[in-house]
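Every protein chain but one is kept in place in this view of the complex.
Now for chain A:
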Amino acid sequence: MRAEAHRRRAFWQILLLSAGLLVLTVISAGSVYLVNKAREDSKWVVHTIEVESQINALLLEVRRAESSARGFLLTQGPDFLSDHEKAVAAIVPALDKLTRQISNDPAQRENIEKLRAAIEIRLDQFSREMTFVKQGQPDRATALIREAAAGNTTTTISNMANAMIREEERLFRLRTANSDRSQTLSASMTGIGSGLVVLLAMISIWLVRRSARVRDEAEARLRDANVNLEAVVDERTADLREANDEIQRFAYIVSHDLRSPLVNIMGFTSELEELGGDIFRRIGDLTHVSADGSSLAPGAPGEIVLEGADKQLSENFSEALGFIKTSIAKMDRLISAILNLTREGRREFQPAKIDTRELIEAIVSTLAHQAAEAQAEIHLEPLPNLVSDRLALEQIFSNLIDNAIKYLKPGLPGEIRIRGRTKLGYAIFEISDNGRGIDPKDHQRIFDLFRRAGTQDKPGQGIGLAHVRALVRRLGGTMSVSSELNAGSTFTITLPIAWNVSNRN
């Protein structure tokens, strides 16, 4: 449900960003296009103005030529002549320029053809007038002017030019309008686009803030849960520790108090045994006396001589006492074991730097006799050093090595190997042998108190491995076994390289 909401939110975010990007792209492209178009339109507007001014310039030159021609006719002053010649010389280039400028406008091209024809006629008239004046025939020149006036050449030029100007003005209006529209369009596009981007940004910010708020809330909840969890764990740990301490105390007191009656049972059983001995000796003496009438050398003193039913009675008596005594002895061993275990459980560990190799070599030397008897060889490979409790380590290794020697295969020379390595702050030790092995179904059982596995042909209480595992756990480590029947065993112990009080749990 929450994951679904998350996915949806992420989808919307992406969609928003994509939309924003798209809008920006469109606006950019549109703006570039519209700006270009506006520039183009402005160029055309400028072009129109230029054309207009060129027409006016042409017209001006024509007027100037005309007026200077008249001046020359009236005064024959060379000034007028040169002025006229300059004007005439300027007319044709101006006309050519204009022609070039409007070459793309068919309507104007038609106009300019007419204008050009009219100007050419007028120029021809000018040249003829000038020739007449220079030849000293001003009358003919005047007549020509009159003729020109009658032919309306000047008016035609004027009209044509005006028509062109009008046309250009129309174009100017048109193009100005175009340009304005382009600019308006560009501006509104930018405006709308910016608005859209701002809107998208706001939606995006809103979404981000909302998700941030959701995240903050989740974080707060998580923090609360963590604090809560820690408190719960602390509480449980304290409970467990208390329970454990209580069990330890209980076991200690119980095993201790069980010992007292056991002393009595054992003591008075022994007393009874002695008493029984005395009674049966007396019976033996009496029967011999009564049978022979006198004390007939009943063997050495202290030796009981009985026959028949009496002998049977005495044997039954001894057997019963024997069972009681072995049971008491066994019970005593069990109680002692529990006492030792609880004592170990109560002992405070003293972490110290330990040269593991030295420690194990010392253990091996104390077990050298047993090893020689079992024809076992013990190989030590390089071992990592630890900071841990020396006594605990000694007990762990001596139990395991002792077991390895004890449960070898009869007739096969033993080979016991002790390996070590480190991994992530832990030292891992492996004690492997080629002994009789342990059936996998017994792998759990062998670590239980008073439980043993396999052929019961060796003395033992079933305490060693339970003790070792309890120690390893208290040292903050773990232990496991891998073994097959008749294929040797490997016990693996993982211990923290540096033990301290906080490792305990």
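The definition used in the following text is that a contact is a pair of C-beta atoms (placed from the backbone, for glycine too) under 8 Å apart; a residue touches a chain by one contact, two chains touch by 3 or more; residues count from 1.
What we mean here is this: contacts and distances are computed from a predicted model.
In the listed set "ABC transporter permease subunit", "Fe-S-cluster-containing dehydrogenase component", "Response regulator" or "Alkaline phosphatase", the entry agreeing with the UniProt name of the missing subunit chain is "Response regulator". Listed residues A:Ser270, A:Gln444 or A:Asn500: the one in touch with the omitted chain is A:Ser270.
Within the whole complex, the absent chain has one touching residue among A:Ile328, A:Leu380, A:Leu412 or A:Ala498, and that is A:Ile328. Of A:Arg146, A:His256, A:Arg282 or A:Arg421, it is A:His256 that touches the chain left out of the display.
Residues of chain A that touch the chain left out of the display are 256-257, 259-264, 266-271, 328-329, 332, 343.
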